[in-house]
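The complex appears here minus one protein chain, its other protein chains still in place.
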Amino acid sequence: MLKSDLLSLLKQVASGQKSISEACTEISLQPYETLSHGLKIDHQRGLRTGIGEAIFGQGKNLLQLETAITALATKKKPALATKVSKEHGHKLAKKFAGSKYFDLPRIFILGKEIELDEPWPEEGDLLIISAGGADLSIALEAYATAKFLDLNVGLISDVGVAGLHRVVSFMPQINQAKILIVVAGMEGALPSVLGGLTDKPIIGVPTSVGYGTNFNGLAPMLAMLNSCTPGLAIVNIDNGFGAACLAKKIIKNQ
Amino acid sequence: MLKSDLLSLLKQVASGQKSISEACTEISLQPYETLSHGLKIDHQRGLRTGIGEAIFGQGKNLLQLETAITALATKKKPALATKVSKEHGHKLAKKFAGSKYFDLPRIFILGKEIELDEPWPEEGDLLIISAGGADLSIALEAYATAKFLDLNVGLISDVGVAGLHRVVSFMPQINQAKILIVVAGMEGALPSVLGGLTDKPIIGVPTSVGYGTNFNGLAPMLAMLNSCTPGLAIVNIDNGFGAACLAKKIIKNQ
Amino acid sequence: MLKSDLLSLLKQVASGQKSISEACTEISLQPYETLSHGLKIDHQRGLRTGIGEAIFGQGKNLLQLETAITALATKKKPALATKVSKEHGHKLAKKFAGSKYFDLPRIFILGKEIELDEPWPEEGDLLIISAGGADLSIALEAYATAKFLDLNVGLISDVGVAGLHRVVSFMPQINQAKILIVVAGMEGALPSVLGGLTDKPIIGVPTSVGYGTNFNGLAPMLAMLNSCTPGLAIVNIDNGFGAACLAKKIIKNQ
Amino acid sequence: MLKSDLLSLLKQVASGQKSISEACTEISLQPYETLSHGLKIDHQRGLRTGIGEAIFGQGKNLLQLETAITALATKKKPALATKVSKEHGHKLAKKFAGSKYFDLPRIFILGKEIELDEPWPEEGDLLIISAGGADLSIALEAYATAKFLDLNVGLISDVGVAGLHRVVSFMPQINQAKILIVVAGMEGALPSVLGGLTDKPIIGVPTSVGYGTNFNGLAPMLAMLNSCTPGLAIVNIDNGFGAACLAKKIIKNQ
Amino acid sequence: MLKSDLLSLLKQVASGQKSISEACTEISLQPYETLSHGLKIDHQRGLRTGIGEAIFGQGKNLLQLETAITALATKKKPALATKVSKEHGHKLAKKFAGSKYFDLPRIFILGKEIELDEPWPEEGDLLIISAGGADLSIALEAYATAKFLDLNVGLISDVGVAGLHRVVSFMPQINQAKILIVVAGMEGALPSVLGGLTDKPIIGVPTSVGYGTNFNGLAPMLAMLNSCTPGLAIVNIDNGFGAACLAKKIIKNQ
Amino acid sequence: MLKSDLLSLLKQVASGQKSISEACTEISLQPYETLSHGLKIDHQRGLRTGIGEAIFGQGKNLLQLETAITALATKKKPALATKVSKEHGHKLAKKFAGSKYFDLPRIFILGKEIELDEPWPEEGDLLIISAGGADLSIALEAYATAKFLDLNVGLISDVGVAGLHRVVSFMPQINQAKILIVVAGMEGALPSVLGGLTDKPIIGVPTSVGYGTNFNGLAPMLAMLNSCTPGLAIVNIDNGFGAACLAKKIIKNQ
Amino acid sequence: MLKSDLLSLLKQVASGQKSISEACTEISLQPYETLSHGLKIDHQRGLRTGIGEAIFGQGKNLLQLETAITALATKKKPALATKVSKEHGHKLAKKFAGSKYFDLPRIFILGKEIELDEPWPEEGDLLIISAGGADLSIALEAYATAKFLDLNVGLISDVGVAGLHRVVSFMPQINQAKILIVVAGMEGALPSVLGGLTDKPIIGVPTSVGYGTNFNGLAPMLAMLNSCTPGLAIVNIDNGFGAACLAKKIIKNQ
Partner (left out) sequence: MLKSDLLSLLKQVASGQKSISEACTEISLQPYETLSHGLKIDHQRGLRTGIGEAIFGQGKNLLQLETAITALATKKKPALATKVSKEHGHKLAKKFAGSKYFDLPRIFILGKEIELDEPWPEEGDLLIISAGGADLSIALEAYATAKFLDLNVGLISDVGVAGLHRVVSFMPQINQAKILIVVAGMEGALPSVLGGLTDKPIIGVPTSVGYGTNFNGLAPMLAMLNSCTPGLAIVNIDNGFGAACLAKKIIKNQ
């Protein structure tokens, strides 16, 4: 339950739209609910942390995914599941009306209308910038999550340091954003370079794009952690979701 | 040159306090200056990135440190040097009038009055929270940097997860902050736990406190990167300075 | 041969149910037996170590698995095989009457009636606690092993640190257990947090649930090894079986 | 405050030896106390976890160590500090009457009479077994901690697998213990071998004794984690203290 | 060309069985031959190193394997290819008359009658000892190579340290060997233990049998490298072939 | 746009073959072009860096590959895509007339006639030397790239250090080259050995050929980086493309 | 003996300046000479590889250093020793007339007049570019070696990516060089960025400047190996010497 949900609930009570006993039941729900298949769902996470419970899809079997989504759907909450395999994703999209599975970012969304098609806006409070074309799936994971969290978000793709003029041509948009998510694999130099060009805070997302000594994203991760330009922090490799959540927390807390 | 410096300069011109030619000279300074001992100083970094040039003290010899500090001092800019060895720090403090070296955080500051003594305020726009007593040196590096950057900053020390009631007793202060820096060595669980209790954005700083499989901070770093609570990003191991710079960028950009 | 088997055998001799020569043969069996396909089976491991010989299924081919199981079955001993692939498991379950293969924990059991269906008891001398829904397969490996070893065992699932109130609501059950097995992937913080809340000994089982810098379970493993709360030891990543064996040894030796 | 302390306090109240108001004050102490130098001390950790607050000496400066010890001493609690440098240890021993610093295990103890001199008893509820002579410092850390925690403890040193007959000659003592702590560096094979010979639970402590590919204890740690004999769990490299704490929790909970 | 081949050739010349010009041609062959598909074959490796050119099958495509084997076959030399995939192996066995592919050790042999079926002799100048049943494929790679190199070789399987009496029961055979190859995965303790029991030189072969922190054979490799019993050296993980070649060199050089 | 393209364009203008307005349009093209599917293509990379934009095929989906190739084809530029999967490669070869996909080096080329068939020339300004037969795919990646970049290139395969006479027999060709690319997996010793025999600069390409402690190319990479013969630098593991590009830059800049 | 030495010797013979027997002796010197203290010196390395024998100072004791230098001095060859400790360096400089030890690059040179003082030329056939002030010692190691090898060399210091305008202001000098050595620690992004701006070949030298996850130079090394701009190869961490040797080989071979 998000604080805003709570507020609107109380307003409904005040205005008589909702009976006191109904409101009481809704609020007094146990803070978590025990589902089948070894799952518990934390219905007040949104209230506490500003981000409702999302479903981490990797390692969960289909029954667990269905159970978790059903539990959210029953409460009329929108559901977001990340790192969902193509096989699971398409089955879920068939089963749940009003849901959608996106192949590239491997995201499943229920109960919220979200579009990921090009052209993407190239400006926003949150601006997602990705270094290479192969980083697009993770950039879109961040983009989809940001839309799910109602952020004003833009996406600029394929502006890595091999051709600096590309990213430089977007400096006006960058300087109008409140926060940047910079997604990069290979050598991961883009966040460092951007950190020297703008005063915007940067959340770096290293990706596992590369081969050999890239070590599945270790190389760009280390590069970002050792950046000589301060004002940069990172999330886990390939964690576009987490970066968007942090952006949400930053924007709503200032 | 910070934007505010530029503004005040232009105002002085408008009001006749400064001649056009003087102003012209000041602005038209080369964006960087070549010093001796292989150093260049970037006088417009503050203008571009919101954070003036700080001096990374590790690996620089005494001559280089003196040269860099002198260059900033000559421009009447305050100077901050981090990771300065005790031996270098005390020599610098003697040489530069109006400067101070802090042993625990290994920080040298010139041209700005900063106090790090206890008791520290336990609230602020930026709240620094450290898990263990041995993490204090890095927590103070962040704290000193934040003060240098004119942030409203507080510091709560030694509230690790071995005794959860300690950190829980500070939830009111935590929920009034705009952003948290959480400093933790050992297993680095504090940021994860806090991330489940509050909606504030968290910058994690893993420290090298520990032994054996701590691997000089790798253990807490990995823990923070794999946090199951979204809304958490990290900087390099022991990088209190970088965390404070990011906090500055976040607060001034929202 | 377990000590209890030896005792009951001797009692049968004393009471005349079994002839001396029969007993002699049974006891004087070679301590190990050479099977085909490069296997030897250690029939007195139970006598020495309190845990009979279990079959490590990974890396063994179907012929080896069948050979080992047959050897145990011939002696009328119950058989437990862990880390058995789905393909092998279902073939074995067909071949051996009175056997069962469990998909999720990848365990094969012959000669003992064991149920793993929900709802699981949430209390017991041994209490298994898992952090996330995706850790369930390893938690069930521990649970099935504990049942195979005749322990009084409970299982509480999906109570990770992102929502502390979940695990806190189980403190009464936790404080009535003799020993805890705590299964966690991602950042692996649950054992540390629990170690600060209870005086029960904890066996941590890091799991390979996660991605990126999780490094297949390295992150939670390091977190558990560096816990700031003493009274916690760990087994190999994903080793639910080993944790249950240790619990058995602890409970029977005190 | 340990449960036994609470009990004896209540008995004193019941028998009139202590006034209700005195008892009230003692119990109602804040669960933690804020000291100077960034420290908080958790006076009810013993009550919650069965092990009172111990001081992790590594990375703390002398002022912090003195502050923490004084806080415990003031409450008339015995104090244990581990991983204390020789330099700090001898200064502390001078400062605090009734205290002692032990060079080899780098342990400081105040308020409890403990002897670590040879010959050590070679039997006990807890039996500590070390593989090589160079592992002695960590074995003694475990031994001293166990004595501090009032365990009935023995210590057998230098019985590594290069000469199996050494450890085999102690099988009677081993089989009378309730739990074993096995300390080993180099290849760390002793816990595996012992695990095949006895039904006692084993806590392995890998040590950093060795060179080259020993990687400061990584080699024995991996060996112990991959043991083919179940019933073995490990603590951090060189963590004799943690192993003894776990033994305490196991023995008192059964 | 092996030295013995050269000798017998010269004898044939001396006895008139072979004409001088024929012998001349045979000896004067270029020391290597350029094949198609980017291969060169080194026909005098046997002469120089005592071990003829073997084919490393991994990473070679089918055309390359056929080309290399044909080149050896044309010279009437027996051919040994290791690490050959099942798919390639069975195709090669069909194509080359008088050849055989062994699934378990993934070895292809042409031009030499070799049997790998049980029961294996349990004694020999070279004695191969494997710790677990799952190590059999690598033990057989060593065994097959040894037979190919005409060594008097035995194989004892599944005598790991979890049941020490198994290996101890073979001490007579072990003490009659000239050299031991000890194959072990998991914690890799068997070579250390054997090194303390016998004066025979030991070649350790760590295998990738295990999971989690086994790290594909790193754990047993480190254990063997850090053995506290001297007289033990190792080859690459899963390199049964290399161990047998070294045994051959040792036996023929003494 | 390569400098030579620019020159020839200007010559066409000077000679009246091309109108000023046409030339103007061609030159004034945006330095990059935004394609669909999150791609931007950098049309002046060749002008700046001497190497036109190549397409890194790994991690890109088929739509992205087609989009990028089409963009280059439209400008009548030849296209080179590396690390293209067999599945994608054959689809692309069908779709684009005048294109070719090479299975072994996994390279796609459009708009340039290139042959990779044996026999390869064994001399050239650039001489590519590979250690083993299994390294051929990476050696061919370098060879194909060099041909694409119009270098005079030769290729000598399978001359590793196990038979030094093989590489030594090519010393005349080696000493006539301007630069060497040395491709080696396993222990990666060939570049070191060659570095002691010739005064030619060497670019080492470690390959992932090997198993066990080869760690997917880490072993040869470390060997090359630690070479005791100076005059050797390396590119990423399996990066035959990058090595050829560097050779191009070296040859054209001297 | 360098080829030029051989030529001039032969000319002296032709002109009668040197007797045939003297020349004979000089040329017929054994290609290496056995010194005391376990050293051999390779007098014809220069002839073979274009770079005379240099002395790797690390790990050699003072006697070994003196022996090696004396052997070169006796032949009237200039001597270069790298990675010489300050303690050894100053002793050597005292002992050998006409020698010099440079503290910052830890280099000892005998028999050649070399100056490393500022200001350094900022252009040359070889241009050395360093990212940060703390990288200066390694940049000077490369610079001194290049001067020793008679290269036309320049050095530009402290132009890292945090302030891109610094390096951009040197593009004219960069574009007039034949080859670049780029020295960078921290995140090591400078070579990637430069690789996108110029067509000059680049030799990257990662340095161990940094802390935490820099892992003593691993972070910049991985960044350089994974550069998205081709035309970049690297030498070992901190290996300024090797980079200069490669530059020498490149320049003299084109």
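For this structure, a couple of remarks:
Labels for the chains are A, B, C, D, E, F and G, by order of writing; each one numbers its residues from 1.
To be clear about the criterion, contacts are C-beta pairs under 8 Å (C-beta built on N, C-alpha and C of every residue); 3 or more make two chains touch, one makes a residue touch a chain.
Please read all numbers here as calculations on a predicted model, not as lab measurements.
For the chain that is not shown, the touched chains among those present are D, E, F, G, taking the whole complex. Residues 31-32, 36-40, 42, 45, 56, 58-61, 64, 68, 83, 206, 208, 216-218, 221, 236-239 of chain G touch the missing chain (whole complex, contact as defined above). One chain of the complex is left out; on chain F, the residues touching it are 131-132, 160-164, 186-189, 192-193, 195-197, 210, 212-215, 218-220, 222-229. For chain E, the residues in touch with the chain missing from this view are 45, 48-51, 54, 56, 178-179, 195-204, 225-237, 241-243, 245-246, 248-254.
Definition applied: only the chains that are shown with their structure count from here on.
Any chain bridging chain E and chain F, meaning touching each of them, is missing here; the list is empty. With centres set at the average Cα position, the gap from chain D to chain E is 49 Å. Chain A and chain B have CA centres that are 28 Å apart. Among the residues of chain B, those touching two or more other chains are numbered 45, 48, 56, 132, 162-163, 195-197, 210, 212-214, 218, 225-229, 236-237.
Every pair of chains that touch is listed here: A-B, A-C, A-F, A-G, B-C, B-D, B-G, C-D, C-E, D-E, E-F, F-G.
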